[in-house]
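What follows is a short report on a single structure.
As you look at this complex, bear in mind that one protein chain is not there, while each of the others sits in place.
Think of it as A, B and C in the order they're written, each chain with its own count starting at 1.
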Amino acid sequence: MIIVIQCSDRVGLVGAIASALAKQQLNIITMREYVDKVENMFFMRLEVEEIEDVPGLETSIRAMLPKGALIIINPVPQKKIVVMVTKEYHCLADILVRNYFKTLGATVQCVIGNHAVLHDICKRFDMPFFLVPHEGKTKEEFEREISDIVLPFEPDYIVLAKFMRILSPSLVAKFPMRVINIHHSFLPAFIGANPYRQAFERGVKLIGATAHFVSNELDEGPIIAQQIIPANHSFTVTDMVKAGKEIETSVLAYALKMVFEDRVFVHKNKTVVFD
Amino acid sequence: MIIVIQCSDRVGLVGAIASALAKQQLNIITMREYVDKVENMFFMRLEVEEIEDVPGLETSIRAMLPKGALIIINPVPQKKIVVMVTKEYHCLADILVRNYFKTLGATVQCVIGNHAVLHDICKRFDMPFFLVPHEGKTKEEFEREISDIVLPFEPDYIVLAKFMRILSPSLVAKFPMRVINIHHSFLPAFIGANPYRQAFERGVKLIGATAHFVSNELDEGPIIAQQIIPANHSFTVTDMVKAGKEIETSVLAYALKMVFEDRVFVHKNKTVVFD
Amino acid sequence: MIIVIQCSDRVGLVGAIASALAKQQLNIITMREYVDKVENMFFMRLEVEEIEDVPGLETSIRAMLPKGALIIINPVPQKKIVVMVTKEYHCLADILVRNYFKTLGATVQCVIGNHAVLHDICKRFDMPFFLVPHEGKTKEEFEREISDIVLPFEPDYIVLAKFMRILSPSLVAKFPMRVINIHHSFLPAFIGANPYRQAFERGVKLIGATAHFVSNELDEGPIIAQQIIPANHSFTVTDMVKAGKEIETSVLAYALKMVFEDRVFVHKNKTVVFD
Partner (left out) sequence: MIIVIQCSDRVGLVGAIASALAKQQLNIITMREYVDKVENMFFMRLEVEEIEDVPGLETSIRAMLPKGALIIINPVPQKKIVVMVTKEYHCLADILVRNYFKTLGATVQCVIGNHAVLHDICKRFDMPFFLVPHEGKTKEEFEREISDIVLPFEPDYIVLAKFMRILSPSLVAKFPMRVINIHHSFLPAFIGANPYRQAFERGVKLIGATAHFVSNELDEGPIIAQQIIPANHSFTVTDMVKAGKEIETSVLAYALKMVFEDRVFVHKNKTVVFD
């Protein structure tokens, strides 16, 4: 069972938590902790053997911690997610395959696309696909439609798997630090549109991809994971896009694994990842 | 022997050059060519066996090529360089060691520092060190002093091995595409001062380093090579600096090797690197 | 159009080939050549604009080359492949997805499995799946069944996408350098069975995967590509297997791309890869 703790730091927290566990005779299988000295924040992820009395344990841990501590004991192991896409298939297909073979660590509830091209691959996996075109609608109308589809599924996370529209702050605010995006550059380089075009113009020798939580600022949310792949002078923009897709798929898969296993903590605009 | 060619592209260039070589019975050991379709530029690097009649070969190749072609036959194999530093030792020490063991592919003429701390390591390698403090001088005076030291050495390249002052366009203009800098970030992310501080604030998961030619725009010259090293939430700014030094050393060494072996071509703001 | 040439080396080959192309007014888009000095072998891959007279070009090139030269002009662009699997899905699913979205660079004719578990994923992609169990059969019988299925498809390549049986030399001999395997280790370390168990016992800090052509010696054929992923002390054998799958998928995809684009040459037990 997993225990996740995030609170302001003070002397003796590890000992206090460990003794609360010891009282219940709980054996610690793995423990990861980190203290952010600048922010005075304490982060801990524990894996322990079966817990018999969860409420009792939470009460006794909470008694040891500073006020306002985040304590999650036994977080839902199989997260529910909604995936949003536009036209590119690579991240979606990877998620659908892992979902089908039950190695995603989450369950995809449905896929929402603003284009129809990825409908068929979803159908092949018996995955509900909702087409929500954005043409001829205000952003408000477009996002209300999305909300109306998403909310009944009560997803733990929304995954933007190459969804090429920018969500408004009001929609993002409904899922704080629960919307995960894959950005096709090594953020903060090449923020915004056409990062591969920008990378090509600049003549970079590495192409990056960044998985991050979505906040209100475009491409500015907390970074979960980043990867790169070498490029060289012979790469056209198209070559960069192709090469980039391989790491977009890979870095998003990695970031989702970390999030779904409750290994990612968010504080202000940064993450702590116990990989 | 090396032959380097750069010119505008047209049909039949490879054949034309190859036949010019064949006339002199020259055997091609390696050939690398690249055509930039967007810029309509042709780049070629040849390694051939001993050339007996260099001027004759150049004439016969030039006759085959578009006007204004750059042709360098048998470029100086052992480049002369001047290294400029401030306080950090890692790139300089690596260069001094390779210079001492004759594996740098160039000969260091002297080191110029605006601080004295690296004087001793230079002395240990019998390397002339010129102290040029910048305090109490105008930029003009400071750079005139540097120029006065550099010019008599007639260096092929100036290497900024963690030299922390920005050179003025007028000084750079004296060495067009012959000043090489190591920038401690994955350009174009974190241009300018304190890139590690910026990277820390942004919470990046990779730290980068970029070796590039210096142009008039700060940190905007053609990129020769880039590398990254993983970072995580536990990295302080100091940790990032330390980790960064390892790849700064490594990426600068690699870029210098490429340049000194005449593998790097510059066109506009990009490089072609035949590695 | 692609031209592929492999022959013993002699002076003037590049010029001779280039002039044969020039006679037909063919423009070279890209040219890659390599001379293996030890083996005295010449390898070239050309990309040229539309060829009008293919037989004429071949005749004129052949006239220039040493006897026994391999010359392939305009190799079939969309290769036909048969995929063989056992129980693990990751490589197969990646191939099926790329095949479905027409980004594989080849067309999967069918999948053969010695277990039934991957039948369903094939069905979802309308991909013929042939179940050929090995139990209760001699190796000869088992392989005759496979041959009988494979041969009518006349595949260019057979891809062993985690097929866990060793093919006999007589079957491999029917497809010389046309059977591609993904081996779950950094060959030549951990040849044979249970490489992850071996890696775990040895306490390695990197896990590798190797895509290679199958020859008669187990895990000894020419290597096309290799990749690694970091491991640490906390990795169980299961963790290594999981981590390994990610790079197995990735390195096999890369190797197939290279092969299908006619970028891979084989000489004796090594490959030349013009990536």
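General observations
We adopt the following convention: contacts are C-beta pairs under 8 Å (C-beta built on N, C-alpha and C of every residue); 3 or more make two chains touch, one makes a residue touch a chain.
Predicted model, so just to flag it, every value in this text is computed and none were measured.
Of the listed positions C:Gly105, C:Pro155, C:Gly208 or C:Gly244, the one in contact with the omitted chain in the full complex is C:Gly208. The residue from A:Ala18, A:Ala69, A:Met177 or A:Ile229 that touches the chain not shown here is A:Ala18.
Remark: the residues of chain A touching the chain excluded from display are 11-16, 18-19, 21-22, 25, 27-31, 33-35. Residues of chain B in touch with the missing chain: 30, 89, 93-94, 97, 100-101, 121, 124-125, 234, 246, 250, 253. In the full complex, chain C touches the omitted chain through residues 34, 36-38, 186-190, 202-206, 208, 222-228, 232-234, 236, 269-273, 275.
Rule of thumb we're sticking to: only the chains that are shown with their structure count from here on.
In the CA-based superposition of chain A onto chain B, the rotation angle is 180 degrees, rounded to steps of 5. Averaging C-alpha coordinates per chain places the centre of chain A 35 Å away from that of chain C.
As a whole-number value, the distance joining the C-alpha centres of chain A and chain B reads 40 Å.
Within chain B, contacts with two or more other chains are made by residues 34.
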